[in-house]
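Before any comments, here is the structure.
Note that one protein chain of the assembly has been removed; the remaining protein chains are unaltered in position.
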Amino acid sequence: MTHSGTTKPKGPIAAAPEKIPITLIVNGAEAKLSVAPWTTLLDALRDYLDLTGTKKGCDHGQCGACTVLVDGRRINSCLTLAVMKEGAEVTTVEGLARNGELHPLQQAFIDHDAFQCGYCTSGQICSAAGLIAEGKAKTADEIRELMSGNICRCGAYPNIVAAIQQAMGRS
Amino acid sequence: MASYIGSATSRVDGRAKVTGEAKYAGEFNVSGLVHGYVVDSPIPKGRIVRIDTSGALGVAGVIDVLTHSNRPTMADKDDAYKDEVAPEKGSPYRPLYDDRIQFTGQPVALVLAEDWETARVAASLVKIEYQKEPHVTDLQAERARAYAIDVPEKPRGDAEKAFASAAISHAAEYSIPTEHHNPMELFASTAIWENGQLTVYDKTQGVQNVQQYLCKVFKLQPNAVRVMSPYMGGGFGAGLRPQYQVVLAVLGANALKRPVRVVLTRAQMYALGYRPASIERLALGASSDGLLESMQHEAIAVTSQFEEFARNDTGWGNLLYKSPNAKFGHKLVKLDLPTSSDMRAPGAATGVYALECAMDELAIALKTDPVQLRLQCYSDRHQGEDLPYTSKQLRECYRQGAEAFGWDKRNAEPRSMRDGSELVGWGMASGVWEALQVPATVRIVLTANGHAEVATAASDIGTGTYTIMAQVAADMLGLPIDNISVKLGDSTLPQCPVEGGSWIASSVCNAIANTARAVRGDLLELAKATKDSPLAGAGVDDVALIDGKIVSKQDAGRAVPIASAMQSGKAERITREEINQPSEDKSHARNVHSAIFAEVKVDEEIGIIRVMRVVKAVAAGRILNPKTAHSQVMGGVVWGIGMALHEETLYDHRFGRVMNANIAEYHVPVNADIHDIKVIFVDEPDEMVNPLGIKGLGEIGIVGVAAAIANAVYHATGKRVRDLPITLDKVIEFV
């Protein structure tokens, strides 16, 4: 008995389409790049713009490590095609500090030890920035629920909630 | 100057992590980088009959496709593939070595392309034909084939007879499913050849383990290979052994003479190691006044067909409870899966779960409070070795934990406590782990400007190693912590074993103390050489380094600034490197202990379980940094909650495949699942375990937590669930 292993595309493979030039405003600066249709915003940031602060933890919208702010809203950059965000304003973890001074959330994450390995941290912080901007979370329960799209395998959740509460108090 | 040791110091690598500056293994964007994408086997067992790579090679941007038939050379002996922590018995898996398929998800081809997305596209065009062979992946179905292996614990008395004649007894089987580590960072390696030197950025818990492995597998000279892991996005044991992507990255770099990065997908990480599923049988017999007469614990766990991985699941009762009769056994079942591996508190997370649930059941049979039963059976000696402990403040853990939790308000009757539509359950358990030490070497370079670099080839996998090393070095050298830089995660640094087993803090910090003493000796010599030295005649242990000065311990007025000593001796730098060898003293047992108290609320009709509170009281010797220590134990508690309620790798045994090989359907706790976690560190001075009294914290956080929750669920509902995870359908009979 034999078994044909890999997935079979339904038709012939098209020649790789031309790369598409796009412009993004990344952390306040204009970034011009050429991407394939299937290049995700995450891969564009990490591989094309060398902004590796945004992390790839699953590439399927299951972990939240890739969270960035697009036009002020938190999204999963792994499930976003770069080409679809032409002209958009993207804020990554690298864009939060101002003139060397940490964003209140960044400082709060350090103060409350809201991370261990650090790999989910960029996504947590960007997600928290989005959460504060949304203004929907007031109680600890609400923060927990609205931060549940960011998995922390090290288990820093209570400290993450405390850090967000500290930053909320300041903003 | 106040001591840094024992103070709640923020992580010294915190800024790098919150700004995104910390670089992980797959983030070194060197020029000319080639991206590899792995094609993995959809079948669990068989042979590769044919591989057609023409479709993939036809995609613009694809450089090559490596398979077992065209890869560069690799070693052909098992020894070459045995890493520092490989199981003693068996033949380690060899990536891309030959046509044999040994497990689902095994790599069978590596597509190399100019960018990652092209490699991914091309990977779906590699056509592979397999000859399938019958496979087995089901522990329960195969348990009759289990074979016994040796366990370190010798039997005592006649456990079976004592069990049979015990006034009160309890025997039951508990099971834990396969679990996967799922660190947030995907496994990744970047291999770069430059001027005859191979540099590899790898996601690993042991850079020197990987370096030595690569030297053997690729027959390279040790000085030609450097492995780096400055940051690691979570390990939990998954990165103790070299993983296959590092071999593939080097194969690619060897084949192309270009830098190659290989990053696994989340799904592919389910073909790495895992916590083996296990079935644990406990049989406890007690006298009517609640003293253990007999303790039997047998485990059956999973390993691969080609290696024998096992950890001690069954001996933990010997550390906790007195019992004149005891018997332990461990069996393995070989399945067509990757080799199982260490995962946070290997052996203890599972074995202590079963033991502590069984103790709860025995307490119920005895109509005794579960804390009281543990105190009645408390052992001040290691029962198996008949040794005293260097320290054991477990009684204090029970006391402080119970007090913080409010255990005295518990109504022992199951289903007696409620909050509206929810039943409330309070459960407890004990936790235990080993206080291990391994040989480790630390180098200190002290420069005349009062800065010191402290280096060893350990990794900080999120545990806080950078921070505690800086604290200890700052205290030992009498410098502000900002003047200390710590270098880790580089195989060219002084020798250090893999970061695992909770042994790094004690091993490395005691090595810092040794090296700092040597530095102090050098400084003293320089100071004594100055004219009219106030330290004339002092020995190295008569002085301390405090506030940038070499100070006499007898008379703080007699001091020489470090800077002036170095200046007058014309020493720009002092470089010292010392090893710390673990004590050879076998006269005491060395362990870390804890008590866990948990509150669950269970909806009476629907069965939703919420863990509202956990108190974990830990006795682990000296706590170097209460802040990072708290995080580490809290994280362990979160793992315990996941183990109790959520985590399970689901196999379809017909296909021999993991069906939830992702992080959406392999459930780990999310923020909403975690409520109040209180961590207490019980004071436990211990100068015998090692000079600094450090015991380690990485494992103890998880141990016993799942049992405390299972016991709380029983107390809430009257329903005893003995197979993890405890899902709502196991708690409630839905007719």
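To keep things simple, chains are lettered A and B as they appear, and every chain counts its residues starting from 1.
FYI, a contact is a pair of C-beta atoms (placed from the backbone, for glycine too) under 8 Å apart; a residue touches a chain by one contact, two chains touch by 3 or more.
One rule holds for everything that comes next: contacts and distances are computed from a predicted model.
**Q** Have a look at "ABC exporter", "Deoxyribose-phosphate aldolase", "Thiamine ABC transporter permease" or "FAD-binding molybdopterin dehydrogenase" and point out the UniProt protein name belonging to the hidden chain.
**A** The UniProt record for the chain left out of view names it "FAD-binding molybdopterin dehydrogenase".
**Q** Out of A:40, A:54, A:92 or A:107, point to the residue that touches the absent chain in the complete complex.
**A** Touching the chain that is not displayed is residue A:40.
**Q** I'm checking contacts with the chain that's been left out. Which of A:24, A:83 or A:168 qualifies?
**A** Answering carefully, the residue with contact to the hidden chain is A:83.
**Q** From the list B:10, B:29, B:447 or B:727, pick the residue that touches the absent chain.
**A** The missing chain is touched by B:727.
**Q** Among B:47, B:415, B:657 or B:719, which one touches the chain that has been omitted from the display?
**A** Answering carefully, the residue with contact to the hidden chain is B:657.
**Q** Which positions on chain B touch the chain that was left off?
**A** The missing chain touches chain B at positions 42, 120-121, 124, 420-422, 601, 603, 605-608, 610, 645-646, 650, 652, 654-655, 657, 659-660, 662, 664-665, 667, 669-673, 727-729, 732-735.
**Q** So that we can see where the missing chain sits, which residues of chain A does it touch?
**A** 5, 7, 9-11, 13-14, 16-17, 20, 36-38, 40, 59-61, 64, 67, 73-76, 79-81, 83-84, 127, 130-131, 134, 136, 139, 141-142, 144-146, 148-151
Note that only the chains that are shown with their structure count from here on.
**Q** Taking the mean of the C-alpha atoms as each chain's centre, how many Å separate chain A from chain B?
**A** Using C-alpha averages as centres, the distance is 28 Å.
**Q** Please name which positions on chain B make contact with chain A in the complex.
**A** 10-11, 13-24, 26-27, 29, 39, 41-43, 46, 49, 55, 58-61, 108, 115-118, 121, 123-132, 182-186, 231-236, 263, 265-266, 461-464, 627-628, 630-632, 634-639, 662-664, 668-672, 674, 676-677
**Q** Given the complex with chain B, which residues does chain A contribute to the contact?
**A** Touch list, chain A to chain B: 1-7, 9, 13, 15-16, 36, 38-39, 43, 46-47, 50-60, 62-63, 65, 92-94, 96-97, 102, 106-107, 109-111, 113, 115-122, 125, 143-145, 147-161.
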